[in-house]
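Every protein chain of the complex appears in place save one, which is left out.
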Amino acid sequence: MKMPGKPYPHLDLAAIRARLASSRGRTYWRSLEELAESDGFQEMLEREFPRQAAEWPDDPAGRRQFLKVMGASLALAGLSACTRQPTETIMPYVRQPEAVIPGKPLFFATAVPHTAIAMGVLVESHLGRPTKVEGNPEHPASLGATDTLAQASVLDLYDPDRSQTLTYLGDIRPWSGFLGAAREALALQVPKAGAGLRFLTGATTSPTLADQFRTVLQKFPAAKWHRYEPIGRHATLTGARQAFGQPVHTYYQLANADVILSLDADFLGSGPAGVRYAADFASRRRVRGSQTAMNRLYVVESAATPTGAKADHRLPLRASDIEAFAAAVAAGVGAKGVDTSAGAAMTGGPHAKWIAALVKDLQQHPGASVVMPGIHQSPAVHVLAQAINIALGNVGKTVIHTDSLDPNPVDDFDSLHELVSDMEAGKVDMLVIVGGNPVYNAPVDFAFAQRMSKVKLRIHMGLYADETSEFCQWHIPEAHFLETWSDARGFDGTATIMQPLIMPLYFGRSVHELLAAFGDTPNQTPYEIVKGYWNRQHPGPDFEDWWRKAVHDGIVPNTALPARQVTFKGSAAAPAKATQAQGFEIVFRPDPHIFDGRFANNGWLQELPKPMTTLTWDNAAIISPRTAERLNLQNEDLVELEYRERKVRAPIWIQPGQPDDSVTVHLGFGRTRAGRVGNGVGFNAYLLRTSGAPFFDSGLEIVKLGSKFPLAMTQNQHLMEGRAIAISGNIEEYRTNPAFAKERAEEPPKELTLYPGFKYDGYAWGMAIDQTACVGCNACMIACQAENNISVVGKEQVLMRRAMHWIRVDSYYQGSLDNPEVLFQPLPCMQCENAPCELVCPVQATNHSSEGLNDMVYNRCVGTRYCSNNCPYKVRRFNFFLYADWNTPTLKMQRNPDVSVRSRGVMEKCTYCVQRINEAKIDAEKEGRSVRDGEIQTACQQVCPAQAIVFGDINDPSSRVSKLKAEKLNYSLLADLNTRPRTTYLAALRNPNPEIENS
Amino acid sequence: MSQIFHPSTNTFSRVSIFGGLFIIAFLVWAWAELNESTYATRAKVPVQQPVPFSHEHHVGGLGIDCRYCHTSVENSSFANIPPTKTCMNCHSQIWNRAPMLEPVRDSFRTDTSIRWIRVHDLPDYVYFNHSIHVAKGVGCTTCHGQVNRMPLMWQENSLQMSWCLDCHRHPERFVRPKSEVFSVNWQPPPNQLEMGRELVKEYKIQSLTSCSTCHR
Partner (left out) sequence: MAEDPRNPVTVPPGRPTLIAPGHTFGSVTDKISSIVLTRRTPLFWFVPFLIASGLLMVFLAAVAYLLVRGVGIWGIKVPVMWGWAITNFVWWIGIGHAGTLISAILLLLRQSWRNSINRFAEAMTLFAVACAGMFPLLHLGRPWLFYWFFPYPNSMNIQPQFRSPLIWDVFAVSTYATVSALFWFVGLIPDLATLRDRARNRWARATYGILAMGWRGAASHWQKYETASLLLAGLATPLVLSVHTVVSFDFTIAIVPGWHSTIFPPYFVAGAIYSGFAMVLVLAIPLRAMYGLEDLITMRHLDNMAKVMLATGEIVAYSYVFEAFIAWYSGNPFEMFAMWNRMTGPYAPTYWLLIFCNLVFPQLLWWKKIRTNIVWLFVMSLDVLLGMWLERYVIIVVSLSRDYVPSAWGYYWPTIWDVATYVGTIGLFFFLFFLFIRSMPMISIFEVRTLLPQAEVTEGVEK
């Protein structure tokens, strides 16, 4: 990694950005290290996260840091002896905006456009600084919850590694300079109607953008608008085309489904509708008192995913076998118009019973079942799934067809291939790449970079000066979606007008401005463009009010796409080929957190443990235990993956539940120009990915290299050792004995103590966590991180088991090694009433509040760490080093002003978001009432798509949390220690199919 | 054998023993004093501001209500420092030539904030909320002193934790009728204690001493 720094080339720029170029220290050298690869502008940014903290002793700048920190700690020592505050200044507004009340946050509605599909959110803003994203309860894709990517988007906004200057061949240019150059180039295009002009965007659903493209393409009829998403809806679209002859968009209403079959679809908590699906799914699994009805989930999948973990029946199959499986089911339910011959292999195979039972179950629930194909599966599987749903009469009930969300519904790979061949043929004079990073993530057989070099004028707009901009003359910094006006559609078509929360931090431009430059009206602001478009859609005198309401609500009224009747044309696809497995199967998946690599520079996402593996800061070649035994491979063994004469090196991770002879690799790693966080993290699986087999293929060879590569896991032990930790049972068990969990937990009676218990009059805060609902998406961890200013510590520290997340989602395995039953258990601080941590603290840094919170006073803590030793749940986190970033200005802007930023040597932990509790209590007191149930939501509760976490006042018998705690399923973790946790759990329930269970 | 020390050294040694004790005692005392001192707490020290704004004149003399400038004191944690606009409301008319006010006009003209020096500066790990104190009958002057007698603003009290706890443990000693919260000349009546006790009941004042009340 380390290479000697070249002299700093752009000192004048440093001056320009003086306000940004404050902190240097150890990072200075690190940035020079980047310099060796990059064109030198990122060096103006400060150091981001202290993830290299553990490295610096062998860092050339070590000595410097040494002195710096020594100074700091001495200063601290001085302060502590006699506390005298440094002088601070207050800078009030000159003209204070009316809405702003200093000290009170404002919330603005907008949307997170993930792969262009909107999830409505409300963004918290403190004096103009967006600090936290919450779900928009009005929005169908959110219902008030969000996912990991939405939570992490705030950090992207403030990322000091984002590109900050418009450049031409590496030199700074003004926007006007670019406009000039563009116009010249366009002038040449006018005579040939833009035949040499190409646009390449990612997926888009923005009505405004579509409209802008329309005008541009009218102006240049011969120009082409290409589209490429590495993880696009390619199969869905092709499948729809084959099935219905048109790009029909399909979504599902799981709230009405009794039986769900997932064909390699990881639909819970991930994907554009994942949050909504998780909510609907969980809503049918809330077993309360005598209400014991549950939906049933069958999952057939080619990798271990949270969706599979929630399944009542899970069948690990190689990706290539799933088509045959689908065919077998189609045959079983008597689907019309599809070739189901491939299914024979399955119906004759070992899973025959399984399939038979499944088919029976599906047929017993016509119109109330769903068969969901995964976006990573072949188009044929999508066709079969459509056919099955039609045969089961689900269409219109649980399966909804609408027009395409995408105004330009072309297939990603065909479209990109067309562009590539045009470039090869020299037909392209001017290429405008918006947002994407094809040089990094285009199929390797396209040799995109090399072919792009044949284009005369190459323009790239993106959040980062990334791998692609390196090959373009022009680079235009793109405005983050929180910085500009735009619009997008949700999974059901509902449009949202996205409003900016802050002026572009780094002078980014929005894609709308860029397109305007190609139209007749350059220099239009995004606001004018977006508002103009909607004005045309909604002319009339009341537009202003309509506009204000639409922007305010975050929803454009009745824009949801209407359900459509479409006729099934039958599959034009060739019958599924019987897979002849030579070598291993390789399965490409987007990373659960950094997705296709676009979030690689986001420290929160990099450090967020991935579902199932709990791996952080890396990707791995994931294989099944049996395969590992056969190849005699261990975890962290370094291997060479060889596939079609291409090779990459990857560490091995053995994942129970992974299908045999199949290797899953996550895309998005091995970036070279992501930024200081993302560079050189993991290996680049795109180097194996071809347009022929974008998601899976056989013919992979694994060569053991004999060396090891350390992988940073946050959990090493997934077996409960027969202890009653995460308790689970079947619905039948519950029906016969509802209190089975309590009995296993051995809860001692409250009277069982010599001392009189503390009397909690007033509020008594408590939490109940429904393990049946939790889908293990880890959104709570990152929401907590955003709310409570939790530091990122870096791979080395995670390896030392020093990750700082206040709430963690433990996963436990039971049953067979090859296809275990997986349990998720979110674990925040238990807020014990008899807290073991409290009585061992020598300085009273952790005390019990009158409302039963286990308070943690950071500024009183001296760091004996005794409390952590004595915490049976190990939910306390310690600042072993100075983890928090005290230098980077932009990162300071992200912080929640209501929570202290912790310093070195102090313990920290969850306190049920006490800042939110106090805020609500104060408001209630001022209005002379008591806090209403549901008025306070902890960050983890608010983000949870499945509403698995409920917080409230347990002194109020009518509160939701009291009701849950009254449930028979409710039990305390390690109850027999008599710590009396305020956080309790509802045992996890499953609803297995008796026919499969007994066979 | 010869004497090594002169007999007088005995006295010396005795004295030194006691002297040592006194020196240690003195150091401890001095250290404690320093922590309480106005040097450490900054209490009672008038603060020079870019504009010599006089509460004495505006509050005492003109009788302007606290809330005219400190707008959010009743509904936010932060009482708010008035925007330049607030100053200009009057000073665009009166004293609009006064050189003393040049920084204000300059701020208004150039749209740049005036950099006031913070007078009441709690540590960053302390979360104080003005609105709830005001709402529960804690008067401005209880903490800020009689600002109407302050030509230049100074911090009246030590703002040390012990000082906070005095009131949080015995609110009845300091609470006043809500009507009097903003009156700068209000003095506790002789029967403060029983009046306080009644107000505590009436206003449902809790004596909150949990750590998380102020520290998060």
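A few points about this structure:
Just so it is clear, A and B label the chains in written order, and each chain counts residues from 1 on its own.
Criterion: a contact is a pair of C-beta atoms (placed from the backbone, for glycine too) under 8 Å apart; a residue touches a chain by one contact, two chains touch by 3 or more.
Since we're looking at a predicted model, the values are computed, not measured.
When the full complex is taken into account, the listed residue touching the unshown chain is A:842, out of A:86, A:562, A:842 or A:957.
Considering the full assembly, A:869 is the residue among A:89, A:753 or A:869 that touches the omitted chain.
Touch with the chain that is not drawn comes from one residue among A:339, A:810, A:833 or A:851, which is A:810. In the complete complex, the hidden chain is touched by one of A:427, A:626 or A:802, namely A:802. Contact with the omitted chain, checked across A:626, A:644, A:860 or A:892, is made by A:860. Mapped onto subunit A, contacts with the missing chain fall at residues 54, 66, 69-70, 73, 76-77, 80, 715-723, 725, 797, 800-802, 808, 810-812, 825, 827, 836, 839-844, 860-866, 868-870, 872-874, 876-882, 904-907, 973-974, 977.
On the side of subunit B, touch with the chain left out of the figure occurs at residues 1, 4-5, 10, 13, 32, 35-36, 158, 160-162, 165.
Methods note: only the chains that are shown with their structure count from here on.
Centre-to-centre separation between subunit A and subunit B, using Cα means, comes to 46 Å. Put simply, subunit B touches subunit A in their complex at residues 31, 34-35, 39-40, 42, 72, 75-78, 80-85, 107-108, 111-118, 121, 123-125, 127, 129, 131-132, 135-136, 204, 206, 208-213, 215-216. Interface residues of subunit A, counted against subunit B in their complex, comprise 81-85, 87-96, 101-104, 762, 847-851, 853, 855-860, 898-901, 911, 914-915, 917-918, 922, 925-926, 928.
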